[in-house]
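The complex is shown incomplete by one protein chain, all other protein chains being positioned as in the whole.
Showing chain A:
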Amino acid sequence: MKREHGHRETSSVKAGSSSMTANKEEAGGFDELLVVLGYKVRSSDMADVAHKLEQLEMVLDDGNSHLSDDTVHYNPSDLSGWVDSLLFDLNPTCDQVIPDQDSEYELSAIPGSAAYPRGKRTRTGSNSSTTRSMVVLDSQETGVRLVHALLACAEAVQQNNLKLADVLVKHLGLLASSQAGAMRKVATYFAEGLARRIYRIYPRDDVGLSSFSDTLQVHFYECCPYLKFAHFTANQAILEAFATAEKVHVIDLGLNQGLQWPALIQALALRPGGPPDFRLTGIGSSLTGQSIQEVGWKLGQLANAVGVNFEFKSIVLNSLSDLKQEMLEIRTGSESIAVNSVFELHRLLAHPGSIDNILLTIKSIKPDIITVVEQEANHNGAVFLDRFTESLHYYSSLFDSLEGPPSQDRVMSELYLGRQILNLVACEGEDRVERHETLAQWRNRFTMGGFKSVSIGSYAYKQASMLLALYAGADGYKVEENEGCLLLGWQTRPLIATSAWRFNRVE
């Protein structure tokens, strides 16, 4: 702790001085007498800090006088913040009014994975434990305080304590705005999600903004390697499955802007022995109907340019579960089929039975390969708080990986992800479509459905790693292989997973 220089104090003693007065000399708003003793408390905050101390006293009197093992301690000189954090830790359901605080303490963003420990305890009330480990941070990281505040608010929502949630969410806005970088953005989205949930101002239905959402995805594609990785790895699996086929048919369950296919077309063109006839069926929602045709047309142009016979068909659906075998006009026996889904399947989990419908349909067309890319996270748990916690961690990592010099692509990517967050946090029932599940969960579902895993192979893994190094400068991205599937992550956290399947035909 630095000694405060220039501290003025009268060393002369006045005998019989008048009755007690609190010394209100202020240095930068802080009570000067306390500053010298190592505590920074604004004179204007003194009463509030006193109040909080009283509250803590009452909490401790209830016999809850030990800290949980993963209590994080903040800078003790910031008495107000330290007391705040203890209040949240020891009694997160206490009904407190939190005044506006503008913080002068230096703040910096925290990488998502470090923001708080994984597997954080689920609170059922006070818990005491006999182990002695403890996490201590001697820093002024209000970023971690912010995370705690977010979780406290989510917990209030979980417990339907909307009065408390209301207080906390207002406080959140302020806390978040005093942050910087990735943490600020993530916190702002999550706080907005909470606010929407509390006040029941649900985000507009995504379908109405579908074309906008396509645009956002393009920016996301441009700005970071996740989609490129997804496309690349899926294409590798498809290419291998199509190795000797003369006619190939790719069914894309979510065509969007068709960003995945130029590379495949080019790869097919370069196939030894010449390209196969390439047929693409692109599926989209009703409001993008027109632009699907355009996408198909553009891909056709490209195919022509590289000498690949190209056929295109579009299917417009409200939901993938409406997809029927007949719509696909399969030419049985004469074409190899690939079904491709990038971030589409999880949406079907919002409606009971939908996922089974699509899997049935897929089985019925007997594809040679099914490629699936999904977010590597469980954001579909039954308990809101668990979903909230998981996704906070997930998107913190994701946003963290996006950090860099500002650009249009980056801003739009953040919006793209932000909309996912809002849906995840604020919506329920059929409106909540961002129901991400982990690779393990998808594996289970596919295996139970009679599908068999197809290994994506070490060539794809090596290529992916190389490409990543080229594009992203190998900064924090990591490619991982997991029982034939490939994952791309940031730092230690896997974020998306590609898997490939085929259906066990019953002979």
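Assume a residue touches a chain if its C-beta (ideal position, glycine included) is under 8 Å from a C-beta of that chain, and two chains touch if they have at least 3 such contacts; residues count from 1.
The rule is simple: contacts and distances are computed from a predicted model.
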**Item:** Protein name as given in UniProt for the chain not displayed, "Alpha/beta hydrolase fold-3 domain-containing protein", "Piwi-like protein 1", "HXXXD-type acyl-transferase family protein" or "Cell division cycle 45"
**Value:** "Alpha/beta hydrolase fold-3 domain-containing protein"
**Asked** Which one touches the absent chain: A:Leu79, A:Met183, A:Ile292 or A:Leu439?
**Response** A:Leu79
**Asked** Considering the entire assembly, which residues of chain A contact the chain that has been omitted?
**Response** 1, 3, 5, 7, 9, 11, 13-15, 17, 19-23, 31, 33-34, 36-39, 41, 43, 46-47, 49-50, 53-54, 56-58, 60-61, 65-67, 73, 76-77, 79, 83, 86, 134, 136, 138
